[in-house]
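Dropping a structure here in structure tokens format, bear with me for questions.
A single protein chain has been removed from this complex, and every other one stays in its place.
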Amino acid sequence: MTNREKLTMAQALNRALRDAMAEDETVVVFGEDVGQLGGVFRITDGLTAEFGEQRCFDTPLAESGIVGVAVGMAMNGMRPVVEMQFDAFSYPAFEQVASHVAKMRNRTRGRVGLPMVIRIPYGGGIGGVEHHSDSSEAYFAHTPGLHVVVPSTVADAYGLLRAAIASPDPVVFFEPKKLYWSKEEVDVTQAVPPIGTAVVRRAGTDATLIAYGPAVPVALDAAAVAAQEGRSLAVVDVRSLVPFDDETVCQAVRATGRAVVVAEASGFASVASEIAARVTERCFHSLAAPVRRVSGLDIPYPPPKYEGFHLPTVDRILDAVDDLQWEEG
Amino acid sequence: MTNREKLTMAQALNRALRDAMAEDETVVVFGEDVGQLGGVFRITDGLTAEFGEQRCFDTPLAESGIVGVAVGMAMNGMRPVVEMQFDAFSYPAFEQVASHVAKMRNRTRGRVGLPMVIRIPYGGGIGGVEHHSDSSEAYFAHTPGLHVVVPSTVADAYGLLRAAIASPDPVVFFEPKKLYWSKEEVDVTQAVPPIGTAVVRRAGTDATLIAYGPAVPVALDAAAVAAQEGRSLAVVDVRSLVPFDDETVCQAVRATGRAVVVAEASGFASVASEIAARVTERCFHSLAAPVRRVSGLDIPYPPPKYEGFHLPTVDRILDAVDDLQWEEG
Amino acid sequence: MTADPMRLLPSRAPVVLIDAQGEPRPHETYALPSDDELVAAYAGLVAARRLNDQASVLVRQGRLAVYPSSHGQEACQVAAARVLADDDWLFPTYRDTAAIVARGVDPVQALTLLRGDWHCGYDPYEHRVAPQATPLATQLPHAVGVALAARMRGESTVVLALCGDGATSEGDFHEALNFAAVLRAPVVFFVQNNQYAISVPLARQTAAPSLAHKGVGYGVPGEQVDGNDVAALLAVLGAAVERARSGEGPQLVEAHTYRVAAHTNADDAARYRADDEVKAWLARDPIIRLESYLTRRGALTPEKISAATEQADRLAEAMREGLSRDEAANPADLFAHVYASPTPQLDEQARMVADELEREAEV
Partner (left out) sequence: MTADPMRLLPSRAPVVLIDAQGEPRPHETYALPSDDELVAAYAGLVAARRLNDQASVLVRQGRLAVYPSSHGQEACQVAAARVLADDDWLFPTYRDTAAIVARGVDPVQALTLLRGDWHCGYDPYEHRVAPQATPLATQLPHAVGVALAARMRGESTVVLALCGDGATSEGDFHEALNFAAVLRAPVVFFVQNNQYAISVPLARQTAAPSLAHKGVGYGVPGEQVDGNDVAALLAVLGAAVERARSGEGPQLVEAHTYRVAAHTNADDAARYRADDEVKAWLARDPIIRLESYLTRRGALTPEKISAATEQADRLAEAMREGLSRDEAANPADLFAHVYASPTPQLDEQARMVADELEREAEV
């Protein structure tokens, strides 16, 4: 007997919420349009019907309020999972996240933990108008006290969301919008990947591409093209930005001696900067060339017509790989 | 005749506001307690008395409102300079900053610029209780469309604030609280340093310390101690985080072959990460050792009693310098 | 803190001057606008409806990326534009394209955002129309700032700031009203309560007697009005604008109306509301009632109706025409306006993109 099913990432996330709610009645889901509508991306589809309005409900339209109320619920025995409708619409809640979600456990010397999840549909590539395609992970990854997770596969979407809901710590859970409709055969009864682990998605010997979220499929495509051109690229999917899996990432980089970090967000003071800096610190003498970054441009997210120039592409990744000073190596 | 006067950084900032208001009647100052009280740090002291309630006034207590109203004023011919009372209290305004302040010019294809300054007293070392010692520059530096500036000297405080007010672009202006009472003889009639330029504060031949804001004096102290121990450290004051002066910084690093980045903020996905990454990208083959970072720990800012462990110290900087693989060099 | 709360509360029921049957309803405070004004408004309504219809077609044809229709809310859209003087400012949301166009902005420029091109296709200073705001309620403090700046210079500018019922729940709504009241900014906050925020009905948004009742908490007079009655809207908004202009401070106006279409073309309203509800509101259509009122008075003749229709046709034609042309994206535009002059970092990135394109062109 096999438990494998073909699911989209959106369906897997919905399944994860459903399974968590069925197992643990303290799990509650709320936010804008998550009830009857099932969310603008249908991630919460059917939850109100199945678990009732008490467990999955619409709130007034106010993100700071949503996160703030979740803080209170988490203080008082619940495991809230809240949705920010789009990436950029989490900014009104930033104060609550930075000053409370991230700090409550520390402030209370471990007495008050906040087992809550903030789900954020994120990233570009879907032709969204302004404010609908931001990548805001750096803001959260820079804030101590949060776990920050970004799945890139359907299986990880299910597993990491289950792990996030089960976590005693607050987790900011980024859902790559571009991959919502990606399909995969998965077994959701399989073990959940622990938060804090990266995974090698493709083995390779010449250079390592380090990516997460929507950049992972692009990195894999680049590796496939490079293979045809005779260059063997490894691809590491970071998937947990905080905590960061130095071991897996550095092992891959040391083995190849060259690395490119790939991420959608604007590059300046970003998670990609961090990865480049820490990999260099740890693997300096194994490196034949500086770690390169292929990230979003340092511009406000451009309109749909222009997003192709902004986002990491196979070509841009391969250009960066070409730049890794192969002559001198 | 000399124009040199002994001023504290707080006085120099006050003078800069006063001079800018006197020269340009579109400059208006507002925020919490900036009027009659003159601000909790007295940076706006006397402005209401001198220029009237129209030009310097208290607002209701709401940071998003303050920044949002400044956006409207800047759209309509004024040059607002607003104060966030403490670093962490800028977070409620984050939505306005990220979605509007940073994007208005780009959104309107250059038609609507926002010549406004957001002043933020920032950083630790003053024994402040929770939320009063954050270093939030990474959030802003990561957001394209903002200029981000951090003076470390009295002269720069004056000059950069004048430059910020004169700038056609929005500037987030960080004021190191710890240095408010530092004194220096300055000539405020001197040329204003342009935003976007770093400066070498101390020449050195063995390694380069790259610092900004409150970390600069600490780096200089470290360099002084190192000199006694026979090691010559250069100190570069970045002072403008965005735009970043790659030339000055890289020139210093290339000359010494070793570098340590020093900053108060938590290190993960920070401006220090960016500096380490970009210096490495640009100077890789001049580097004898990986660029090290000495930054705040990845913890919520600790209480006064503990801040000594959190902040970069001379010892920690010298330890990092010692780690720069001198044997192998 | 001496304001009399009773003078700040809205009237018990929304102000109506022409009812759903097209009958005039005398009101103790507000007078019916003149026939001429209403005939002009009628032409505006027809044009606005046509703009909504045409835009919806253009979405289906792939010429627009997305369109949040104001079908059913045209009276609000037209009144918002008509009560303002040239020097006044309008602060619209994503749903207010019809108001923007009614204020004189070229429809193709107004639709730039929604066709997936740059986020504001018109010059905000030309017609004094702010960029359409997407993050809800965030434009309201800007409106206050614009008004304050004008007042500081002694100008008599009034700012009309639009938002939806859902947006009233955001903190920025609160902060903007409070700043305006304390600083006596000449702003009229105009809430189009179309009963839904995407799928969320008003009852999930507020437990207040009405949204107009929010005014008293700021010392701002609130008023509520039938949002499908352009005559009432012109009277109430017009009075609010003149009150603000005369230095008496901000006002809050709530229009009770209905979002006849789905939230946008991407939304499926059947998931959360019944057809009957929509039908009931269609019977209160803003155009039909005005047409019947004016026709009965003899102020609206078949010729005037044709003239309005033809004008709307030309608008639709201009939209089709303007949106049929796609300009090629120029990648240099990505970097041109992030700052007044690009940073060295942006110059570097611009060179990278230009290099890529050059190499591509060579292949």
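Each chain carries a letter (A, B and C) given by its place in the written order, and its residues are counted from 1.
Everything that follows uses one rule, which is that contacts are C-beta pairs under 8 Å (C-beta built on N, C-alpha and C of every residue); 3 or more make two chains touch, one makes a residue touch a chain.
Since we're looking at a predicted model, the values are computed, not measured.
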Listed residues C:D172, C:E223, C:D267 or C:D285, member touching the removed chain: C:D172
Chain A, residues in touch with the chain not shown (by the definition above): 28, 54, 59-60, 62, 64-65, 67-78, 80, 92, 95-96, 99-100, 103-113, 144-145, 147, 167-169, 196, 242-244, 246-247
On chain C, residues whose C-beta touches the chain left out of the figure: 1-5, 8-9, 169-175, 178, 181-182, 202-210, 213-220, 249
Residue ranges of chain B at the interface with the undisplayed chain: 32-33, 35-38, 40, 58-65, 88-89, 91-92, 127, 129-132, 268, 297-300, 302-306, 309-310, 315-316, 319
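The rule is simple: only the chains that are shown with their structure count from here on.
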Centre-to-centre distance between chain C and chain B (centres being mean Cα positions), rounded to whole Å: 40
Between chain C and chain A, distance of the C-alpha-averaged centres to the nearest whole Å: 36
Approximate Å spacing (C-alpha centroids) for the pair chain A, chain B: 30
Junction residues of chain C - those touching two or more other chains: 118-119, 135, 171-172, 333, 338, 343, 345
Set of chain B residues in contact with two or more other chains: 64, 92, 95, 99, 103, 106-107, 144-145, 242, 244
